[in-house]
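Comments concern the structure below.
With one protein chain removed, the remaining protein chains of the complex are shown where they sit.
Should a chain be cited, it is by its letter among A, B and C, assigned in written order, with residues numbered from 1 in that chain.
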Amino acid sequence: MSTQQQEPDTDAETEPEEPESQEVPADQEMSGLASPQQQRLQRKHDGMAEREREAAEDDLEGDSVHIKVFRYDPEVEGKQEPRFDDFHVPFERGMTVLDAVIYARDEFDSSLTFRHSCRQAICGSDAFFVNGRQRLGCKTQISELDQPVRIEPLPHQEVVKDLVVDMDHFYDQMHAVEPYFQDEDTPDSADLEEQRQSPENREKIKMSSRCIWCGACMSSCNIAAGDNEYLGPAAINKAYKFAMDDRESEEIKEHRLRIVEQEHGVWRCQTQFSCTEVCPKDIPLTEHIQELKREAVKKNLKFW
Amino acid sequence: MYEHDVIVVGAGGAGLRAAIGAHEAGADVAMVTKLHPVRSHTGAAEGGINAALREGDDWELHAYDTMKGSDYLGDAPAIETLAQDAPEDTITLEHWGMPFSREDDGTVSQRPFGGLSFPRTTYAGAETGHHLLHTMYEQVVKRGIQVYDEWYVMNLAVTDEPDPNDRTCHGVVAYDVQSGTVEGFKANQGVILATGGPGQAFDHTTNAVSCTGDGNAMAYRAGVPMEDMEFVQFHPTTLPSTGVLISEGVRGEGGILYNEGGERFMFEHGYANNDGELASRDVVSRAELTEVNNGRGIEDEYVHLDMRHLGSERILDRLENILHLAEDFEGVDGLVEPMPVKPGQHYEMGGIETDENGATCIDGLYAAGECACVSVHGANRLGGNALPELIVFGKRAGRHAAGDDLGEAEIETGYSEGVEEEDMELPITPGEAGIAETGATDTEDVAADGSGQLSDPDGVLDRTITEERERVEYLMEKDDGIQHAEIRAKLQKAMTEDVNVFRTEAGLKRALKTIRECREAYRDVYVDDPSRTFNTDLQMTIETRNLIDVAETITLGALVRNEFRGAHWRQEKQERDDENWLKHTLVSWNGGKPSIWYRPVILEGENKTYEPKVRSY
Amino acid sequence: MAERYSSFTPGGTGWLLQRITAAFLVVVLAFHFFQLHFITHAADVTFAGTQARMEHVGYFLTMVLFLVTATFHGINGVYNALVNQGLDGIQKKVVLAVLTIAGLALIAQGTYVALVMAGWA
Partner (left out) sequence: MSQSYNRGLIEDFGRWKEFSAGMWAWIFHKFTGWMLIGYLFTHIAVLSSAIAAADGQTIMLEGEAVNAYTGTIQGLESLFIIRVLEVGLLAVAVFHILNGLRLLMVDLGIGLEAQDKSFYASLILTGVITVASVPTFMQGVGL
């Protein structure tokens, strides 16, 4: 950004994105061996400070939002030690947390890294830890948050870079509950014959089927944080969706219960409810987990 | 290097179905996708899947509706295949556990949709695409199909015979987003592109940030023609700040559109005196833009969609999800204030030219889904016809690539001698500034030299890998220049200004110029982020190049097609011209000789010939 | 993939017992508190008084059952809490053994004390 002849919108307030000294080792910029990256940042800093002065003059235009973004990159000198960077983004009506970080990336620092895609709360890419809570960036209005808005990667997951966390473990847990229809005994589709399902039964699994695999719930759960093998709320919810679907046979349902009632399954849940609170799709996760516990107990009682 | 029988690029609805199809046909198949499969944009589809399932409906009616909807620019064999296969493929989804909405008797529900003569849109709540995507991903997990997720496919490994019809695709080259390593994926039987739409060519779109037309651009550069790219569907009610879609349901229930002066412009300015807000998508989109262009827009940008008069009870009952969308994505409470809306790019009808089996003119290269153009949507896609396209043609492409015999295709592909060619004077020749290229790899475009030297699979792959590695090195090492975000913004702005729902010759030429400037600017592009780890800067820089190529094909098509058909409106000739334009526009990039040519539409179906009629509903 | 969780235990039993003992404890614990803090004030407890109460077989049995359930509930609770924190393998086995022994010792000692109080030992 520093060197290109950027044509900033004249009214866009641009401010230094250089980290505030608070969280940054004080000697960082002092070190004689500044990397090219740091030099660039420095140049950028200078350029921006200048523009900021200009902007301050006709600064009546709109407010800006102050965001503090977690930065970390295992490879880049100066980013290996986690820190927060500050950005001041011009506020616009309807601006979401995702919009703010996109603006910061496109206008200030193109190395700012995060996952995002749909911008409409359906792809589940952009669950961040915003002001102390797991939220979907694209679904969180920035005007509803206290400033500065602190944006971090999801807790309890390995950070790959900046706001990107390693999701592999989450996917493993999702896959561990055998999340697919297993009934081999379906009618021939060439005859266009469907499996019947009552609207009530469909209603029963409706909420559980809304999961977008964002991982917010898993990240919020203390138990999952302490026990890596715990299936976690999302995977259990996935299992719930299948176990409660009447279209599969009783034996398969039992098989499914056996998976979730393992040691690291439903019993791990301590009904902390934080998963339910953070789920952007409003899935009643705790309720589903509790129902599976009762189902499992019922099933076990039968064999006593 | 990785090696599989079939490589599927992209894991949206089309890619997943293709992989399952190939797997069913016994192939060792792998998917390479820049997003984890469940993140694909198919998940955003709400409406439903058209399939003739019920008594009183049949595939011929579906085919007829689709042909009419396409404004007679769809190919009959493609449309009929879609209509014939959709029912069985939809039921297959049901058997895989897709949670369709249900009737009291336990059968799947269907609802009416615009342009359909029978309520045949099968749906799963207001999140059909989400369920479709997840159900198919579940089947992929079940089958243990290998998924390389967060691998960005950069290029195709295609031999370089002079005539694209003689070339063969042997695999792809991709880089691992997490680690930055560039690797080859060898495909022994075929490569299937299923990379979705190119909505990001516009700055206001319902499409995801990942919809950058990568597949289109890669195929285009390898010599496959782009078909009917000028047909871009715009949706009239999207939220201004994000492009999130506000469904037609609001207007269906009685929502009203107002301009800045509080006028109900659909009537007061005479855009649609009968249907008002309920006129078809393109009419409403054009009306909104006319208002804004004439200074009657709010904040010079949008109009208001007001549903307050419906009463909170009715709104909460039928349109609750709209309230959430407006609240979450625009910060507006639809119960107390009107919602801002404006038209946004929604769907690309055109794409990689394929036949009914998904095959392109290059041997071993297939395409399916929104990136492909078998030509079922023609000039205008009917709501609910894209999802069946994904499953029907995804599956066919998968099976065909894996060696299943699906019979001889009726649709021809590839340029051949004797086709009608366009000789219009263009303000610039499309190729003048070369393919959007980084300075380093100017002439090394796969197909560019057309020397026919390389034909053995490994050689082709190795060369492509080397090229792509060099490209990455070059971009990473270059220390200054221009950044992709600036080029992309400029391109998107030009497209939205001049290749939007209003198209004039002057505007299109202006856009073409800007695109060319973007090409030139791209030669000086560099990547600022020095890291190999999850470098989205690098990824987006490569995507921008693809956007430039795709934007150009859209603009070229729009410029030559001087008529008003379906979604394509031209100021100079505001009516359909069957005499001259019952034909597909094709843009080929081949050996440095980009050209525009035409192929007649196939209107002869299995049992009847479709007669172009006036499209009125 | 489910095989990864090979340490299969039908955890439901422990969970259910924890709830059942809890439900039982609500009643007895409330009774116990009232008995020894409100009816007989703790400061006024004497050996004789205790003996008098313990000699009733019903009271004796209730108290021993109270002890057993409370111990099970408490020990099982602690064990679960530790396991939830990610205790695994050998460590887990050791903890289980230690807790079980402690719990059994507690019950043994408590029962013995109660027998003494009742004058039966």
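As a convention for this text, a contact is a pair of C-beta atoms (placed from the backbone, for glycine too) under 8 Å apart; a residue touches a chain by one contact, two chains touch by 3 or more.
Quick caveat: nothing in here was measured; it's all calculated off a predicted structure.
Of the chains displayed, those contacted by the omitted chain across the entire assembly are A, C. Per the touch definition above, the residue from A:His88, A:His116, A:Lys139 or A:His156 contacting the chain not shown is A:His156. Across C:Leu17, C:Leu96 or C:Val113, the single residue that touches the chain missing here is C:Val113. The set of chain A residues touching the chain not shown comprises 23, 70, 72, 82, 132-133, 152, 155-159, 169, 222, 224-226, 228, 270-274, 277, 284, 286-287, 290-291, 293-294.
Touching residues on chain C toward the chain that is not drawn are 19, 22-23, 25-26, 29-30, 33, 37-38, 41-48, 50, 67, 70-71, 74-75, 77-78, 81, 86, 102, 106, 109-110, 112-113, 116-117, 119.
Going forward, only the chains that are shown with their structure count from here on.
Chain centres here are Cα averages; for chain A and chain B they lie 27 Å apart. Inter-chain spacing, taken between the CA centroids of chain A and chain C, is 42 Å.
Shared interface positions of chain B, defined as residues touching 2 or more other chains, are absent. Touching two or more other chains at once are residues 175, 178 of chain A. The touching residues of chain A, when paired with chain C in their complex, are 172, 175-178, 223, 226-229, 259, 261-268, 270, 293, 296-297, 300. Across the interface of their complex, chain A is touched by residues 35-36, 38-41, 43-44, 53, 87-89, 91-92, 94-97, 99-108, 125, 127, 129-131, 134, 138-139, 141-142, 178, 208-210, 239-245, 325, 327-332, 479-483, 485-486, 489, 527-537 of chain B. Across the interface of their complex, chain A is touched by residues 1-2, 4-5, 7-16, 83-86 of chain C.
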